[in-house]
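What you see is the complex with one protein chain gone and the rest in place.
Now for chain A:
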Amino acid sequence: MWASTNRATIWAQKIAKLILSLQSCNFGVLLFTTPQFFFFSADRSILDSSNTLQITQRLDSRSRFTGKSMAATSVHKFAQCISCHAWSPDLSMIAFCPNNSEVHIYKLSEDKWEKVHVLQKHDQIVSGIDWSYRSNKIVTVSHDRNSYVWNQEATGWVPTLVILRLNRAALCVQWSPKENKFAVGSGAKTVCICYYEQENNWWVSKLIRKRHDSSVTSIAWHPNNVLLATTSTDGKCRVFSTFIKGVDAKESATGNSADTKFGEQIVQLDLCFCWAFGVRWSPSGNTLAYVGHNSMIYFVDEVGPSAAAQSVAIRDLPLRDVLFLSERMVVGVGFDCNPMVFVADESGLWSFLRFLEERKSASSSAKYGSQFSEAFGKFYGQSKFSASNNVEQSRGAHDNCINCILPLAKQRKSSVTRFTTSGLDGKIVTWDLQKQEDLLDYL
């Protein structure tokens, strides 16, 4: 009897750990829609602004990476916590937010990361960064409800304010494939589509209102530059047309002229009965994938009136973000701190293949024990506990929730083998699948 109660305590610990990692993540605050509470939370969640750069050469010192096929090729700890990151078009620089109001840009020179710029304009946590491939512009959004488009000029990065007209935090941002628009998801239950007006020299924000019942957690552009997919904490995934007269040419639209009105909802997917996060289109735009906080991942083919959806239940903790590596392979990242690979077979049936990082799993009882002390480690600070036991040995490249995954490619391609992840542990990890022979078939 005592044994079973003790197990229950361990599960309570495990769940407490999850809730804890949720709270330490900025997105936790978006659920509260009362303004007072919101602003309080947003201020409180600034963790550490005086971050020091620690480059950890973990690859040499850790024996677990000496196996023949390691997927993580580099691990760098840039800050205490990273809310989001983005790569420059030539992949020589990285921009990230160290969980405060700044955006830091680092450049790789002679195998060392050097801080080259700090973009300071926002008042609160920067929740989204995107660096455009072709025009070399950075767009940032923040909990302070504003957005800036940064242009590189001789004097450095020059910001242009984009008034989003929001009354809640902006949560995510993405350039459209043609880079003439960008979309912002927000806690105000709206999506802003922003475009540049030449005559006024001004970025204009057009809102998709009254479509979402809760915060918009993630957005994804279809390759056709018109369709936009969103996920929301109301549990739904929606697809909208963002056709803007004078910005989009008629032929670039979906073909069906009835669907091209701005803000028109193409489809609403009501598969997940809890928070939905992380949505992406496949490179061709034929498949849509998004994740739910109920440890499920959803794949949708033929987005439209006759959409065919598949849901795959995950054995482990939920995901936060996804990335299509090809039409048939998806990587999901999240609370398990270890990327998961999902693949589609010839008939288009999706399933979980494996974790990207193979971690040594101890015997069942020892595993419970280590999870227990791991949870304690979270409460009392990592270092104190990791010194006294061997939990550290079984850890992988990330040791906290991963909330951002990006392809590492110089342009949009139909398949990528390299990508980077960042998370609440402040690390940015580069992954390469070249040596993962079992996965190359799916590229």
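Following the convention adopted for this analysis, a residue touches a chain if its C-beta (ideal position, glycine included) is under 8 Å from a C-beta of that chain, and two chains touch if they have at least 3 such contacts; residues count from 1.
We adopt the following convention: contacts and distances are computed from a predicted model.
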The complex's invisible chain, by UniProt name, from "NADH dehydrogenase [ubiquinone] 1 alpha subcomplex subunit 12", "Actin-related protein 2/3 complex subunit 5", "Cytosolic Fe-S cluster assembly factor NAR1" or "Zinc finger, C2H2": "Actin-related protein 2/3 complex subunit 5"
Option touching the unshown chain, where A:S142, A:T260, A:S295 or A:N338 are the choices: A:S295
Residue touching the undisplayed chain, where the options are A:I105, A:I125 or A:L317: A:L317
Hidden partner chain, touching residue among A:L91, A:L161, A:C274 or A:L349: A:C274
Missing-partner contacts on chain A, residue numbers: 1, 4-5, 7-8, 11, 14-15, 235, 273-275, 292-296, 313-318, 364
